[in-house]
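What you see is part of a larger complex, with each chain still in position.
Per-chain numbering from 1; labels A and B assigned in written order.
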Amino acid sequence: MKFAIETQGHSQVINITERVKECVENSQVQSGAVLVFVASSTAAITILEYESGIIKDLKEVLEKVIPENQEYHHHQKWGDKNGAAHLKAAIFKPDLLIPIENGKLRLGTWQQIVLIDFDEKPRQREVIVQVLS
Amino acid sequence: MKFAIETQGHSQVINITERVKECVENSQVQSGAVLVFVASSTAAITILEYESGIIKDLKEVLEKVIPENQEYHHHQKWGDKNGAAHLKAAIFKPDLLIPIENGKLRLGTWQQIVLIDFDEKPRQREVIVQVLS
């Protein structure tokens, strides 16, 4: 299963928990795990409480450590300006695996599945959801 | 399979390798992989040599980059003070997948499976262990 998402970049955080839940329920798998994977080298999948304050905190700490508007060697290759995006994506990684129990995602109360798009401009991202049993 | 762990927070590192090993042996799966997942947005699972020096080093580098005692936007939401914990957990992520070979965890010599609790107070954490074949 897969779905597409329109993103704005600049570490935009998008809650995809409901989309993944639907995929798991459609699969009718009772016990196993679900892989959530974004097919991009400048985006990532992780878990975050989907709350505006912590989203702002995340953007600030990432900007402190890996600022967007800085010269990166990568910019000399293609002329784009998304060196910071590649670095953040490599650290966060594009994959997340979540247990399935009794046919449902086994998440903690505050755990939401999020896609983070680190790129410098709007994109369409493809998310692959693969249920394993 | 699952188990609960009492934690102290402040990036406490807990070696859960033996617990995961037991789950793998009980499953009697000979070849596959095991997902270790903590159902919390302020804790994570990763691999670390379980040695007091490197644990201290890890706490120091995390404190340098994402200090606990700092004002985070997240603190305005619920009144708790664990913004740093959410950020660290989002970077480390709650999932780890390890190969199973000949019925055993396929780890390198110095690889231990650890739970890190980044929260600011003692908690009980639930670890889900899902064997995939």
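We take it that a residue touches a chain if its C-beta (ideal position, glycine included) is under 8 Å from a C-beta of that chain, and two chains touch if they have at least 3 such contacts.
Values in this document were obtained by computation on a predicted structure and should not be read as measured data.
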>> Just want to confirm the stoichiometry: 2 copies shown, so how many copies does the whole thing hold?
In response: 3
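FYI, only the chains that are shown with their structure count from here on.
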> Approximately how many whole Å separate the CA-defined centres of chain A and chain B?
Replying inline: 20
>> Please output the residues of chain B touching chain A within their complex, sorted ascending.
In response: 35, 37-41, 65-66, 72-77, 83, 86-87, 89-91, 93-95, 97, 126, 128, 130, 132
> Can you list the residues on chain A that touch chain B in the complex?
Replying inline: 31-33, 46-49, 51-54, 56-58, 61, 65, 91-93, 96-101, 106-108, 110-111, 132-133
